[in-house]
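Note that one protein chain is taken out, while the other chains of the complex remain in position.
So, chain A:
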Amino acid sequence: MESQRAAAIAAETAASGEDVIAIVDDTTHHYLRWSANEVTANGAASTRTLTVIAVNSVDDGIGNAAITHRGHLDENTVRKVADAARAAALRAAPVASAPSLPGGHGTAGRPDIAMEEAPADAPPAYWNDLAADLGAAMTRADRRQRLLYGYAERQRRTTTVNASTGLHLTSTQAVGTVEAAAYGADGKASAWHGTAIPDSGEADVPGIHDELDRWLHTANRRVSLPPGRYDVVLSPSCVADLMARLYRAMSVTEATTGASPFGDGEGGTRIGERLTPASLTLLSDPAARGLSCDPFVITRSPTPTASVFDNGLPLRRTRWISDGVLSALVGTRTAAESAGCPFTPWIGNLVLTGAAPDRSLDEIVAETRRGLLVTSLWYLRDVDPRRLLITGLTRDGVYLIEDGEIVAATNDFRFNESLLGVLRRVTDVGTTVPTLPREPDNAMTRFAMPPLAVRDFTMSSVSEAP
């Protein structure tokens, strides 16, 4: 059954006094994993998922429920899922009020994406190219007594949204990622590089491994350093990890309820307040070049920051932080109205830019008198979400900078930091480049971040890994 037909059938089941939203996701996924110069896992999966959201007006408010079915879809199954959602909405605990569901129709995203569909019995053609490049990299690594580890994947998703209000939208996204780590023969020196490959682009596997080689060569000299406060240069990947956590905390509801530091303590928000003296702008834009993502709201089940009633509403370029000033928070129409701020829903990419002239990571390092270059972060966790205190570790590459030169690799550290404190202590901003956070988040692979110089970064203790 065609996805659009399934969505249409589900939406048409709405009876008088009801509305029904149907969301169909079709995905394909291929991946390869390797460890110590050998392939350890691979996989291919194709899925079809129908989510039906039913909305009913009942005596004491609006009842709504979402039922999701991932599996085979035929007309009988679609009607069963829709009937189950409608029945659940009648039983659901009602909310007092809800905004009206949007109408409208169109095609969005990148339906022209040229990513190859996998034939039933073979991996996509590009997969053979990836395998060949990877095999060559492993052969070279064997010769140099280096061990390669990593993961590559390619995903494509087409989402169709239909509603009984007449809403009909489709969006297609495709993205690939390559995450690669290399270890020297002594197991001490290590390096990591992550790349997102938007749309139908090809992974530069040889280039990634050349980069890893360069870092391993840099790590030939090692020094031990104690915990303490250091001026640090954070790679774009590290900045992506930190900004991803910041973005997740930027909720209107959490701000107004005091669960995050973006509230004013009196039920309002701190929108309009300066967060950092640096001219940093954090934004999301569904049309961002090379980072394009769903251009309308897709909410399969309600959460405190996403409402099913907002499904289909257009997403527009949104500045979360504008020249250092908090300018928007993620929320639903209801939450935004309640807080008296504009409706700015979640968008699936994140871009951080500075006002400084274009400068590379190497140029920022060259202007650092003494500090640490941190290339990737790991196991970040909230310690106190109300103050955005986090802990985490450096991993696979920390380097001592002296007089503008990287002079040695050093040990890993555990850090404890305030994300807002880090923003306040930014001293230099480099050129924004596409990057990938080390901690993967399936909902977010589209990042463009600059390297940042931050003073007095708190390294709490030494980690002896690896």
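Everything below uses one rule, namely that a residue touches a chain if its C-beta (ideal position, glycine included) is under 8 Å from a C-beta of that chain, and two chains touch if they have at least 3 such contacts; residues count from 1.
Heads up, the rule we're going with is that contacts and distances are computed from a predicted model.
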item: Omitted chain, identified by the protein name its UniProt record gives, among "NADH-quinone oxidoreductase subunit A", "Autoinducer 2 import ATP-binding protein LsrA", "succinate dehydrogenase" or "TldD/PmbA family protein"; value: "TldD/PmbA family protein"
item: Per the touch definition above, residue among A:19, A:241, A:310 or A:417 touching the missing chain; value: A:417
item: Residue touching the undisplayed chain, where the options are A:55, A:101 or A:180; value: A:180
item: Residues from chain A at the interface with the omitted partner, ascending; value: 29-49, 65-72, 88, 91-96, 118, 120-123, 127-128, 131-132, 134-135, 138-139, 147, 149-151, 153, 179-181, 183, 192, 253, 257-259, 265, 300-304, 378-384, 386-387, 389, 391-393, 395, 412, 414, 416-418, 421, 440, 442, 458, 460-466
